[in-house]
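My structure is below; once you've seen it, I'll send some questions.
Note that one protein chain of the assembly has been removed; the remaining protein chains are unaltered in position.
So that you can tell them apart, the chains are marked A, B and C in the order they are listed, and the count of residues begins at 1 in each.
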Amino acid sequence: MSRTVRVAVLGAGRIGKRHARTLAGQTPNAELVAIADANEQTARDIAADLKIDTWTTDSATLIGDPNVDAVVIASSTDSHAPLIIAAAEAGKDIFCEKPIALDLVTTDRAITAVEKAGVRLQVGFNRRYDKGYRRAKADIVSGRIGTIESIRDTMRDPAPPPRSYVAISGGLFRDMAIHDFDCVRWLAASEPVEISAMAACLVDPMFAELGDVDTSIVSVRFESGALAVIDNSRRSGFGYDVRTEIFGSEGALFVGFHRDTPVTALTGSGVSTDHVYFFLERFDQAYVDEIRDFVDVIVSGRPPSVSGADGRAALAMAYAAEASVRERRPIELAQFARGGS
Amino acid sequence: MSRTVRVAVLGAGRIGKRHARTLAGQTPNAELVAIADANEQTARDIAADLKIDTWTTDSATLIGDPNVDAVVIASSTDSHAPLIIAAAEAGKDIFCEKPIALDLVTTDRAITAVEKAGVRLQVGFNRRYDKGYRRAKADIVSGRIGTIESIRDTMRDPAPPPRSYVAISGGLFRDMAIHDFDCVRWLAASEPVEISAMAACLVDPMFAELGDVDTSIVSVRFESGALAVIDNSRRSGFGYDVRTEIFGSEGALFVGFHRDTPVTALTGSGVSTDHVYFFLERFDQAYVDEIRDFVDVIVSGRPPSVSGADGRAALAMAYAAEASVRERRPIELAQFARGGS
Amino acid sequence: MSRTVRVAVLGAGRIGKRHARTLAGQTPNAELVAIADANEQTARDIAADLKIDTWTTDSATLIGDPNVDAVVIASSTDSHAPLIIAAAEAGKDIFCEKPIALDLVTTDRAITAVEKAGVRLQVGFNRRYDKGYRRAKADIVSGRIGTIESIRDTMRDPAPPPRSYVAISGGLFRDMAIHDFDCVRWLAASEPVEISAMAACLVDPMFAELGDVDTSIVSVRFESGALAVIDNSRRSGFGYDVRTEIFGSEGALFVGFHRDTPVTALTGSGVSTDHVYFFLERFDQAYVDEIRDFVDVIVSGRPPSVSGADGRAALAMAYAAEASVRERRPIELAQFARGGS
Partner (left out) sequence: MSRTVRVAVLGAGRIGKRHARTLAGQTPNAELVAIADANEQTARDIAADLKIDTWTTDSATLIGDPNVDAVVIASSTDSHAPLIIAAAEAGKDIFCEKPIALDLVTTDRAITAVEKAGVRLQVGFNRRYDKGYRRAKADIVSGRIGTIESIRDTMRDPAPPPRSYVAISGGLFRDMAIHDFDCVRWLAASEPVEISAMAACLVDPMFAELGDVDTSIVSVRFESGALAVIDNSRRSGFGYDVRTEIFGSEGALFVGFHRDTPVTALTGSGVSTDHVYFFLERFDQAYVDEIRDFVDVIVSGRPPSVSGADGRAALAMAYAAEASVRERRPIELAQFARGGS
């Protein structure tokens, strides 16, 4: 007998809308019952569009609503932890867009609330739901390439975000590289023990003005002995670029692609293809799949695929990368362990 | 001001279900109001799943229902033409899976009914809605590769269909190559004037037993002078294979791909990737887009993108290919013109 | 104990020079002993360049020279057969650029002379020596893709040759498609029994003025039942294009590539690579390997890899394609059998 999970979406920006739409018509065993957004017009419009009766500008109302079983948090980053804590205390299962918070203290507070309440918390690292990355992970687990020895990972945005975004983003490592931190940790299936980073401001002086960097290289040593290297840039000059190469004792796996359509043009000036532009196109299906997985986690009772601890671990790696840039030396991860909290 | 089109889906097999799901939650301006399927259990299940109140085993009821604005016909091929005629007489707009019918006489009868009733008829050639093919068509129209000179097109199924399917399929040319006939005609933007075909039974003697072939090469000469060659096989041995190369005076466009995921495995035995398995995976999004387009055609009042005449033209090409194989000579298309009917 | 084969090159045009260079420094067991070219300056220059003492404008002298064991014929096509006959009568082994002659009667005369003299004749179909095609052939022979069912082959030149070349070329089928005829026959490992062709003049009216075509599609049925389709164009608009797809009962092999260098450029306008320009670049190594193989054939005493009969068979296919275009019907190869001559 299947059960229907009644879900409220908190925050109806670009990603929140996507999740609402997924819950409304594309997720078995789920019902979208309510929408909250700070902007009244936004909340009303999306509710009308998806034929949902309940909308509000106040997330707290929905968290307290007994007709809501679970919440999907897609509001601004600074509201993530307070909403997690409130939802946990109200006994709701929680899907939260990354990051839980931009600092470890707040993150730990949210995780502690979740643990105390015994609810489920799943963090939205989209890459874990990408068909390509899932296949690579399955291949690794199956032993196809032997023991993991090193990982090369890159992510580049097509163009820098606006200044207003950068100012509150938490910086390159916490905002952008955090996806890569989670990715290499997940693929390596081992905890990072040491991080060394080099960074620069090459793309736009704006980043330096805001105390940020726009280009970086991060080396990671894992408990297993494996090494990883991640390089990021806020501007590729050609499109969105997410690729990962995993090298093992028996072979390697490369994940990623550049093409948006399967069309190749051959003319006198050479052979050319188009390029996938940005993350919404690239991870379109992953956004659907992560929400479906969250609902399935609740229905089936299994633990979340991407836990609060996973979100915390990636943030700790960002802390270490920042420290390494600041102190110009390799940093051990141990000092960012949760132990103390 | 947007209008909502109330649609009934007639036939809830593999494709019918797909269309019903698209109409239920993924198509702006559309409402799925009813489902018909000859199998009661099937009709009831899909209606429950999509929360549709009205279901029936009798398509005629829905065609007569004043709450239905348009029908999507996805039932068995032999029912297409009768349903088109009935729906046309009832003043409903019609989306019909290819083919309209397996013979020209019946096809013409259906088209005549549509014309008399002044309703819209759109035929489901999925390739026209594929992102890759659409981009190629747009590139051609833009003049990127100059004047079209020749087209190489191939389609191969991963494995032969069951005997029961083959027996009533209408044969390789009407059932399978018909997609390619429509495709090259659409890309060439010119009418075919001559067809020459060579065919064989190499994959499975079953085809010969049923008076069919499983491997073929069809050459086409267009009014514009351009040539096309289409080759088909009922079994590729590796997966689904649909690719088209268009050569113009200024360059070429290649459409198609083999990969299902963007993962490349490199091991001691070489470099390898997976392969897209079958048409439902390959054209998944195209199935969504063709239904959305149909709804948009109705709402906007523009003519259908793929008309009954297009469906007829592809069938005439199949007739010519069959005649060429039978008579071992090139066949002129003129003899299959609609004029006489 | 290794033996040194003393070779004279007859004809020092583009290809002749290439062969001379290969023999001079890159072929074990071979010594380039003499060069002939109708143009005195050409002969003298290449001899000086390669430090060869003997050069002449008269090939006959070299054919009669007892210090010459074998000849490489790379002079104009109309001289091929007379030189083969003279060399055969003088007891020399012969490597001859394709074609032996532009007509079957002359071809048969040359082959008969070779047979009577008991010398070796090897024909220069460069594709047989290409690393890619050789690998594909080996894979086929190993059974990797099961029984061959169909072959798709294409060759396109970057731009039409000059009028003077076209006028004496023998036409598209004997001059250009002949490479494809040899290729599909070799890969299918079966004799062609029926050919059907469609052709047009789309690239340049010059071809029609000279009674030739510039675009064609040729369908072939082999004794084994397998089908092949070959399409050619005198102008691709982007570069040299030679590719072959071989489909078997267990899978497929694709041979060919477009890139000249392994560089990919990714910019705001997409992803692009360069393109191999013409056959000398594409088959550079194959030209070396075919000459090395010829020398090895002589030294080892094994039969030539590409015989006079192979050259004749490809020409017979060209005859059949021409007849099919002319008579607008499929043509059986039997009528071009050597028997009668």
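Note that contacts are C-beta pairs under 8 Å (C-beta built on N, C-alpha and C of every residue); 3 or more make two chains touch, one makes a residue touch a chain.
All values derive from a computational prediction rather than experimental measurement.
The omitted chain makes contact with just one of the residues C:V7, C:A34, C:A136 or C:A177: C:A136.
Between the chain not shown and the residues C:V255, C:A316 or C:L333, the one that touches is C:V255. Within the full complex, the residue among A:A20, A:A226 or A:L333 touching the omitted chain is A:A226. In the complete assembly, the contact with the undisplayed chain comes from A:M198, out of A:A38, A:A60, A:A90 or A:M198.
Panel shows subunit C; residues 24-26, 131-132, 135-136, 139, 144-145, 250-257, 260-268, 274 of it touch the chain omitted from the view. Residue positions on subunit B in contact with the hidden chain: 236-239, 258-259, 266-275, in rising order. Subunit A meets the missing chain through residues 145-147, 149-150, 152, 154, 156, 194, 196, 198-200, 202-203, 215-217, 219, 221, 225-227, 229, 231, 233, 235-238, 247-252, 328-330.
Just so we're on the same page, only the chains that are shown with their structure count from here on.
Ranked by how far their CA centres sit from the centre of subunit A, the chains are topped by C.
Centroid to centroid, with C-alpha atoms defining each point, subunit A and subunit B lie 39 Å apart. Between subunit B and subunit C the centroid-to-centroid distance comes to 42 Å (mean Cα coordinates, whole Å). With centres taken as mean Cα positions, subunit C sits 57 Å from subunit A. Within subunit B, contacts with two or more other chains are made by residues 145, 250-252.
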